[in-house]
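Complex shown without one protein chain; remaining protein chains in place.
What follows is chain A.
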Amino acid sequence: MLIQIPPCSHCPPSEITPESVYLSRRRVLGAGAVALGAAALPAWARAGEAARYAGVEPGNPPAWFTGKLPDTRWQAVEAPGEALTPYQDASHYNNFYEFGPDKGDPAANAGQLPTEPWTVRIDGEVGKPGQYALEELVRPHALEERIYRLRCVEAWSMVIPWVGFPLAELLKRAEPTGNAKYVAFETLVDPEHMPGQRSRFALLDWPYREGLRLDEAMHPLTLLAVGMYGRVLPNQNGAPLRLVVPWKYGFKSIKSIVRISLTGRQPFTSWQNRAPGEYGFYANVNPSVDHPRWTQKRERRLPNSLFSPNLRDTLPFNGYAEEVAGLYAGMDLSKDY
């Protein structure tokens, strides 16, 4: 089976990255091809670590992360024509309600969260269930950088260079059984370090839970991220392990994951439970299905300023329709939103 991911839909052919560069499934699996891919990258993309993202502090990366950086495939997926959101904005404007309801709360409150050691439980319909230390979980996977658009259900968007590996590779190692139809994820519960979980007025039930259909989870665009902007994930962005599903609203991309379960039935998801009329299980970015409280036709690309609100049209599947629309063939996406 050959699944190819063109780096971007909706861009003129002249902007499409040459075939020698773009990510193909074969190349992900084929060890020797990695070197080929690196050779095809322009020289500036292979520049030294320090110069990769100016002004981005390295944080406190664990040894397993630093050890993987030299072999990381930078810009494995690009977003042609898109300007990266500055790191400062991507790391200080967050929805991570475990750390508080305001956009600045996660950056202010997440610093003390212990992310090491970290274990992830993999269970349910898998051949190899178990508790895995994070470094063990990541060890077999080569990291790659993918620049994805991120569209929040609140009608703002960013462009972020993630560092991670495809969720599909991890799931394959866990050996899903024939009964596995969905994947359920859970965020850490740690009220001591997560003030939002201590709030008596929070409208969400903890742990935060999300889920994907198995074919969505296995899609090559679906990423498990451990870093961004060439560094380890800041706590407020979901350290040490988070999901990134670029064609869905941001709340699907669950942060600080401690449990991954393969299930036969559609799993419970936090926002759908909170307000089923507002947040569906699929939550695909869809300009023709409005959120009941605001339109989804347009989005504010951040950062913006008072004099240029930077409004732009929202694209179906956040611009990844070419890659993922097939997953939903025959479904009525105005009902299964």
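What we mean here is this: a contact is a pair of C-beta atoms (placed from the backbone, for glycine too) under 8 Å apart; a residue touches a chain by one contact, two chains touch by 3 or more; residues count from 1.
Rule of thumb we're sticking to: contacts and distances are computed from a predicted model.
For the chain omitted from this view, which of "Carbohydrate ABC transporter membrane protein 1 (CUT1 family)", "Protein-methionine-sulfoxide reductase heme-binding subunit MsrQ", "Peptidoglycan glycosyltransferase MrdB" or "2-oxoacid:ferredoxin oxidoreductase subunit beta" is its UniProt protein name?
Its record in UniProt gives the absent chain the protein name "Protein-methionine-sulfoxide reductase heme-binding subunit MsrQ".
Return the single residue from A:62, A:106, A:176 or A:196 that touches the missing chain.
Only one of A:62, A:106, A:176 or A:196 touches the chain omitted from view, namely A:196.
Extract the touching residues of chain A with respect to the undisplayed chain.
Against the left-out chain, chain A lists 85-86, 89, 92-93, 97, 100-101, 103-104, 154, 156, 158, 196, 199-204, 290, 292-295, 297-298, 300, 302-306, 309, 311.
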